[in-house]
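Structure first, commentary second.
With one protein chain withheld, the remaining protein chains of the complex are depicted in position.
Chain naming follows the written order as A, B and C, and within any one chain the residues start at number 1.
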């Protein structure tokens, strides 16, 4: 993935946070996006990390969710049992970020194994907080690089439910949140169809065409009638992002 | 109740704490007894109050379980949910104190109502922490003044289980603690029979005779073959108790 | 966006985030006749000022929840604010009875009072379940007692061991009210000392009010401090001394002699009513 497309993902994710108050953040692109939102349009956005840091205001991009800078700048630091039971589970948090190794057309996610569960070709890290972020946050944003290997017609394992088998499944499962409202990739943005919940290509990043996105998708991707082109990063966004990334030591920037 | 018999109750309760490490304490006589134990034979006794104060070392007798002096001197102050879930419920605490308005021959306790539940002649305070102290502490000590109105053949309401209907009932209920090992009254000490679990008079306080205790009991009280006489308060005990009681403002000493 | 997110019916609406408002306005906005209200604070930090404002605004038919009703609910019950009391230990600590609550239960004065009683652990588990967004909490309790027949508790079987435990329903008050030492200007709150079930009360309630001793520019985290962020608090109101005769560690001492004198004040209906008229109804709002 080029630096430009990685930047585009982060910028689009950051914009999607506008108007929201609280955000459950993981490390990497989500953390960068959330901090970019704080540095641009949403200075009061409350960042919540699963390590128990509520209202963290890191001055440098954290390298782990347990980074000391998160605890030092947080409004409150609570235990891990508390962050899941009292803060995530009841549906208090507006936006949650997700990523995975595989996604399907209903935005279900696999971060567990490639291949059979009992004899995986690749053992992935596993669930972490994703399944409950996906069910409890009022909505989620998925950040993933797009390729036929990651955007698949059938998941090897369903770690995290997006829309399950389609419309109505989240309600049937008793989930409180609305589910993945955007899948932001290095090529464009996919959103769930309001009726079927199947992902539809709605935005292309500058310079990307529909054919390229369809070629990077392992199922017959639906395309919106009026696909828009994502606005490129503004000067202000780019400047803020550069400042943020400068806070991460160079030697670790590729981690 | 005379001052002497109140003193005797506290002193006997204090002695019963010898050799124990942890004690769940309520306000009044139990708190005085536990602090007397700390002032005499057990300086390292850990006092735990249901307000969340663990290892409180009050320098004056607290007037409520939420007394500021308890929090200030505690090793740790935890929330009320935590004190019940993490500390009391798992059976970590060795000795718990109980009191009540009524007790029966199996040391079951009533602190809820006198008269019918729906139309009580006297509405009592209710359960508080007693039922779980009774089930979870490894053993309990009951402190109650003895009279036919309080030592009854049938409770108006069973708030707190001692030995239920007798031997085996605690195990059947899945209780972890051994139950009430002593009922300390202003007249003497009752202990459960090892086989039947029925309370048996085992100690008389100095100057009390068996007839007086039987007359103060609403059932046909069993008496041990070898009833002992409680040792009167030693000079050291009396001195420590006087010192402790001097810490409570006079105007509040009768509360 | 393709999907327009409706405002889904949420159990935790937040009308505002930690706005610092006048106490009287907060009670008027947040507490309505017939609401289930929890004014918590375990001996420490009992929100008396908020209760007095509820009395002055003559709220009626409340369901009052609280581990230890204490003088605060004795006053609310005696002043006809409540139809129903959810509690676990109802006495004047170290002193004796709560005479107004007894009078309501035993003689229906000033009106009948329906009781739902729990053990401390049971009622605490109800708050925790409520704060956790779960419909019930699980604990070891109630077995073998007569309480089990008289309160909302049900058996639940461990699917792994077959063991039977007690389930209690989540408590989600319409309004949760607590007193804390400090708020900052954003409405973040810090309390320290004995903090009881106050955080759970805020988090379990649909709306919440925190009265505070002091509004500061910036909260300085304290040993034992519990910080609750602005976005889960509906409103904050300044009420210095608002926990009296309870106390606020670092600001005031418990007024033990008032607790003692309450025994006399509350024993007689007229004495009580007169005391409330002078000290609450006709008192200037803090």
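Assume a contact is a pair of C-beta atoms (placed from the backbone, for glycine too) under 8 Å apart; a residue touches a chain by one contact, two chains touch by 3 or more.
Since the structure is predicted, the reported quantities are computational estimates derived from the model, not experimental observations.
Q: For the chain that was dropped from the view, give me its touching partners among the shown chains.
A: So, spelled out: the chain left out of view touches A, B, C.
Q: Pick out which of C:148, C:165 or C:280 touches the chain that's been left out of the picture.
A: Checking each option in C:148, C:165 or C:280, the one touching the absent chain turns out to be C:165.
Q: So which of B:22, B:146 or B:230 would be touching the chain we can't see?
A: Only one listed residue reaches the unshown chain, and that is B:22.
Q: Of A:7, A:50, A:191 or A:237, which residue touches the hidden chain?
A: In the full complex, the listed residue that touches the missing chain is A:50.
Q: Of the residues listed, A:7, A:67 or A:186, which one is in contact with the missing chain?
A: Per the contact definition at the top, the residue touching the missing chain is A:67.
Q: Write the list of chain C residues that the hidden chain touches.
A: So the residues of chain C touching the unseen chain are 133-140, 152, 154-156, 158-161, 163, 165, 167, 169, 220-225.
Q: Provide the residue numbers of chain A that touch the chain removed from this figure.
A: Residues of chain A in contact with the hidden chain: 27-28, 50-53, 63-68, 70-72, 77, 79-81, 84-85, 88-89, 112, 117, 120-123, 125-132, 135-136, 157-161, 164, 169, 173-175, 249, 251-252, 255.
Q: What residues on chain B make contact with the chain left out of this view?
A: Residues 21-22, 46, 54-55, 75-76, 85-86, 89-92, 136, 138-139, 176, 178, 181-182, 191-194, 200, 202, 224 of chain B touch the chain absent from view.
By definition in this document, only the chains that are shown with their structure count from here on.
Q: Whole-Å distance, chain A centre to chain B centre, using C-alpha means?
A: Here the centre of chain B sits 57 Å away from the centre of chain A.
Q: Starting from the mean Cα coordinates of chain A and chain C, work out the distance between those two points in Å.
A: Chain centroid spacing, chain A to chain C, equals 39 Å.
Q: Measuring from the mean C-alpha position of chain B to the mean C-alpha position of chain C, what distance in angstrom results?
A: About 29 Å separates the centre of chain B from that of chain C.
Q: Which positions in chain C touch two or more other chains at once?
A: Each of 128, 199-200 in chain C touches at least two other chains.
Q: Where in chain B do residues touch at least two different other chains?
A: Residue numbers touching two or more other chains: none in chain B.
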